[in-house]
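Right after this comes chain A.
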Amino acid sequence: MISLLIAIPLLLAFVSVMWKRISKSLFFLAAIVNLIILLASWFPNGVEIHAMGNWKPPFGINLVLDNASFYAVLVVNAFFFLVSLMPKFVESYGTSLMLLMAAANGFILTGDLFNSFVFMEIMTITAVTIASKRDNFYNAFKYLILGGIAGSIYLLATIFAYTATGSLNMAHVSMAAISASSLIAITTLYTIGLGVEAKLFPLNGWVSGVYGGNDLAPVILGTSVSFAALYMVGRLFGTVFHGNGAEVLYTLALITIVAGEVAALRQQNILKAFAYSSVAQAGVVVAMISKGTAKSMGLAYFHLTNDAVAKFVIFLVAGFLVYNYKNLNGVFKKHKILGASFSMATFSLIGFPLFAGFQSKLRMIMALFSMKDFLFPAVMLLATLIEVGYVVRWNVRLWFEEETQEKAETPVVASTIALILAILLVAVFLKPEIFLNGAMKMGNALADSKDYIQGVLSVVKGGM
Partner candidate 1 sequence: MAAYKALFNLVVAFFLVLSLEGIARKIMARIQRRIGPPWYQNFIDLFKALSKHPFSNGWIFDFGVLMALGGALATAMIIPMGSITWTPFPNSDNFFVIMYLFAVGALGMAMGMVGSGNPWASIGVSRALTQMLGYELPYLIVMSSVIFFYKTASIHKLIELQRGGWNLLVMPLGGIVAFISLMGMLGKKPFDIMIAPAEIASGPMVELSGKYMGLLHIMHVFSVFVEISLFVDVFLGGGSFGWYLVKFVVVWVLAVMISSVLPRFRIEQMLKFYWGVPLGLAFLNALFVLLGWTL
Partner candidate 2 sequence: MALSTLLISLLVTSVIIYFVSKASWRVGAILNFLIGIFLISYVFALHTGTTSDLGTLFGQKLQLTWTNASFYFSAVSLMVIVSVMLFAIKWLDSQKYPAAFNMFLLMMTAGSLGVFMAADLVTLYIFWEIAVLSSMLIVPMGKKESRKAAVIYAVMSASGTYMYLYGAFLAFQRYGTLNISEIAKQMVSDPSTGIKAAIFLLLASAGIAKSGIFPLHTWLRIAHGNAPDAFSAVLSGQLVKLGSYVLMVTVAVIPSLRVFANIPFYSGIPATNYFLIALGATSIIVGTLMAIKQDDMKMLIAFSSVANGGYILIGIGTMDPMGFEGGVLHVFNHALAAAVIFMAFASVVYRTHTKKISELGGLIHKMPITFLAYLFAIISLAGIPPMSGFISKWMIYQALVRKGMFITAFIAFFGSIGSFLYVFRPLAGVFLGQLPKKYKDVKEVSPVMWIPMMILVVISLIIGIWPFPVLQPIESMRADFGIAPMVKISDPDHWLIRGFAGNWNPVLVFNLFLIGFIIAYILYTMFPRSKKVDLLAPHKEEGTPINIYTGGEYIYTPELYHYNTKFYAGFERMYEKHPSWEKVLGMLAKFFHDLGEWVHGWFFRPSPSAYAFWVSLTILIVFWVRW
């Protein structure tokens, strides 16, 4: 069953090159089928593996579905589903999106280091393709180069792991006795290799150009792909390497938070501004992951989910605005629903009460204090302060300034989706369990490497 999550979008992607016209519908089909599969196999509450070609781990490649990967896959596919509802948005990128979906699912589900590299590369290449929408070539190229370097380093890390353990299986690497220096080599390389996709400073130079260059890239890359990348950070540094190298991640992440927010503050381009904001939020999540406990990781992904939902709305609305209006002043007077959703999402980003961001932010701060970490909350609050500055500025500008242009046609589907997600954010404030339960399960699964090893390596037969 799990393999279908990758196989179906892939199959439909191959099919879609033959019938280009229906590629959007195929994309929708793939997304909905995936979602149905996921809903059918709700939280596994254990470790389910699927050995590819029936070659048992650690010899063959295996897909692992535990609570962690399930939650990540669920979130990722949900976002793809939302995108697939908007055919106008997809344009001719249906095939690429399906590939991206397959790659993201594979990246999350795989239990094999090299396999994850392969999927990461697919993700990079399709992401570059998507990033080049609307003639955004130079930025896409920069992303390609950075992604290429990161890929090489990731591959090197994988090879170091292989030579050290003789296996590429994550569970095996996790349990193998690796010498300390070897472990340092591996985790250092992985930090850099993943840092590019996880938007760690200063490896995140591509973000502003790619997210700021068109309307599709930020919506999908800023939500699904970044969730997948940050999932991998948790998987590798939490489960596989037991927190080795976490201090480095922590430091980099804190710098990322501040750098992202200050860079966002000065941005005149709304997409870029929130691109930097997502850099900063990625920093928060990585720093939280690097704390290493089940609770901190769970809260990290809770925050990431809230952030991704909010970012989805923000980028959706901002993308629509940027490519329909030259001057954004006061446009929300004409698009009240889009405006309301945007405002709610941005306020959630800050962590105002009544919105989901409040729940995650406060929980994180509380958890950090109970871990006696006094620096990170301070940095987080400082970052939030800067965030308040630009978020309010954008809201005020988009709502209250004098408008100058004729009204563009309102995108009905997009408005509806944005509004539903914004209401979802309020619902999460009222009932955080909507995301929190899954995220906490994810955190537990990521932190519990014993369970993971047990689950992967003792099962002989590949199951459905």
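Per the selection procedure, all candidates are chains of the complex that A comes from, given by their letters.
The rule we apply is simple: a residue touches a chain if its C-beta (ideal position, glycine included) is under 8 Å from a C-beta of that chain, and two chains touch if they have at least 3 such contacts; residues count from 1.
All values derive from a computational prediction rather than experimental measurement.
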Judged by that same contact rule, which candidate in 1 or 2 sits against chain A in the complex?
2
Touching candidate 2 in the complex, chain A uses residues 141-142, 145-146, 149-150, 153, 181, 184, 188-189, 191-192, 195-196, 201-209, 245, 248, 252, 259, 262-267, 347, 352-354, 358-359, 362-363, 365-366, 369-370, 372, 374, 377-378, 381-382, 384-386, 388-389, 392-393, 395-397, 399-401
